Structures are given as structure tokens and as C-alpha cells.
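With one protein chain held back, the other chains of the complex are shown just where they sit.
Here is chain A:
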Amino acid sequence: MRPTLAALLALAAAPAFAEGKPVLTVLAYDSFTAEWGPGPAVEAAFEAECGCDLRFVTAGDGAALLARLQLEGETTDADVVLGLDSNLVAAAKATGLFAPHGAAPKLDLPVEWTDDTFLPFDWGWFSVVGKAGGPMPTSFRELADSDATLVIEDPRSSTPGLGLVLWIEAAYGEEAPAVWAALRDNIVTVTPGWTEAYNLFLEGEADLVLSYTTSPAYHLIAEQDPGYVALPFEEGHYLQVEVAGKVASTDQPELADRFLAFMLTEGFQGTIATGNWMYPAVTPAAGLPDGFESVRPETTLYLAPEEAEALRGPAIERWRTALAQ
């Protein structure tokens, strides 16, 4: 144990320069930096052109990133935070810990992106996902009227759960509580996060699960299994945008800007589709893999960050009241 510990301590004591190279610290969620995620390829590509050392620091997921940054405040080592969910952007901005990006890139998003602090790096539509040959309702109302079973995530502990609550709000407004009440007997259970919900669905505990339109593409591409379907819903699909921002207290502002610019180039964007299983913010020259183009919802539902932030508390309370009967 001792040599490892000593080595780790030496690492921790290293300043913002390693072997003469400047160090850029990026706080990202852990599935991004995993061996099979986009992280390793992104690191290699950026280091090849920046003459710097890119280091990832990880926190569990999109929500954990913000909590971590709020704990650390201005003393954080992070120069860039990568992986915040668009529904948390307003809260993140309100901390005052981020600096504007000053860029105006051309993006392939289904909505116009105007935020001056955060830049999107990927996005996806939430979707109800089922198995081929299973129930295929075409809207939440039809789902509620059917016998189909559904497993969802808790909006109080997970970002997809929050996305679903905002989805129903964006689609149904005042009628949202009635829709939840009607869905109550379809919902098998509410899990703490996406992992548990998707596992339950794969184990056959429910016909349907709240996931992403890209979920079937994973099974198709990585497992050669065409048996999963993202159900197109008439009311449209709620959009999740994942964003990155420069930390205001960074000691490497130029390098951070450079990383944000690099984020929207081929070297980064090309890793997203099959590394993060999301849509790249800028479609790579080679286009998107099979299974990504086949599901394109006609309507995109989206609440701007401020709207989403204002609606979050009341929407969760309506959800809870309707389901906790």
C-alpha cells in the first residue's frame, strides 16, 4: 500500500504544470471518462494538439458534478466542467462560478442554443423504450389507457427522472397531474437512477422504460440485437442537452477556451455517438451510425434553463402528490 500512496500523494502535490506542460483539469461524470467512454480518445486527441496535460477529475453523474462544484466553490481545481444537464444549467449559472464562453459556434441541435455560459457537447431525446413485439403506445395518454407496464426514474435523485417530469409538464401543462394519476397503475416502480430502471426493464420487470431514443442503437450496434424500439410519441420528445462550461476561477483560461473550442471539432465529436450513446452537438463528417437516424421525433419539447429551473420544484411536487396516493 505504501508505494502506491506515496505515488498518489506526489501526484496530488503536482502543480498546474507537469513536466513543463500546463495541466488542464476537466471535471466530468464518470461514464464519460471510463475506459469505454469518450474520455480516453478525447484526452489523446486534445493532448496531441495542445501541448498540455489533460486530466479528468470525476464525479458520479451530471447532478453530482454541480453538487461537487458547489461544495468546492472558488477553491476548485477544475478549469472546465463537462457534463451538466441542461435542466441544471440555470442552477449552475446562479452559482456565479462559471465564466462566459464568448463563442458562437454552429451547432446541430434541434433547438437554437443561445446560452452565453455553457456550450453543448451532445444531446438526446428522452424516450419510452420497449421491446419489438411488445406494447407500442403512441402517447402518454395511450400508454396510461393501456395495460402496458413502465418503470421510471425518480426526479428527486436522477436527471432522466427530472427530464420525464419536465417532459409531461411541457407536453400537458395544467393537465400534468391528471396524466400522472392515469399513469399510476402502469408504473411498476420508480428507481433511484437510470441504471436500476434499465436493468429492471432488461430483466422483464416492465414492458417499457424511460430512457433515450438512442438506447435501441446501443443494442443494435454493440450487441447486434435489433430487438429494442424507441417509441415515437405524438406529443413530442423532451430534449436533454449536455453542456460544458469554463470555471471562472481557472488558472488556465486560454487552455480552457481552447478545450471548449476543441470540444466542437471532429476529434471530440467523433467519439460521442458510440462512446456516450448521445447525438453529437456537431454532426461528424462521416455522419451518424445506424440506428441514430432511424428515430427522429417530429416534435422536440424543450424548456429553456430558467423555465426548467422555475418549474422543477412544483413539477416534482405535483408528480409526487399524484403518484403517492
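The working rule: contacts are C-beta pairs under 8 Å (C-beta built on N, C-alpha and C of every residue); 3 or more make two chains touch, one makes a residue touch a chain; residues count from 1.
Keep this in mind: contacts and distances are computed from a predicted model.
The listed choices are "Spermidine/putrescine transport system permease protein", "Thiamin ABC transporter, transmembrane component", "VWFA domain-containing protein" or "4Fe-4S ferredoxin"; the UniProt protein name belonging to the chain that is not shown reads "Thiamin ABC transporter, transmembrane component".
Considering A:Glu47, A:Glu142 or A:Glu205, the position touching the chain not shown turns out to be A:Glu205 (whole complex). Of A:Arg55, A:His101, A:Arg141 or A:Lys246, it is A:Arg55 that touches the chain left out of the display. Summarising the interface, chain A meets the missing chain with residues 1, 4-5, 8-9, 11-13, 30-31, 33-37, 39, 55-61, 63-64, 66-68, 70-72, 75, 77, 88, 91, 95, 149, 154, 156-157, 162, 184, 187-192, 194-196, 198-200, 202-206, 215, 218-219, 222, 277, 312, 317, 319-320, 323-325.
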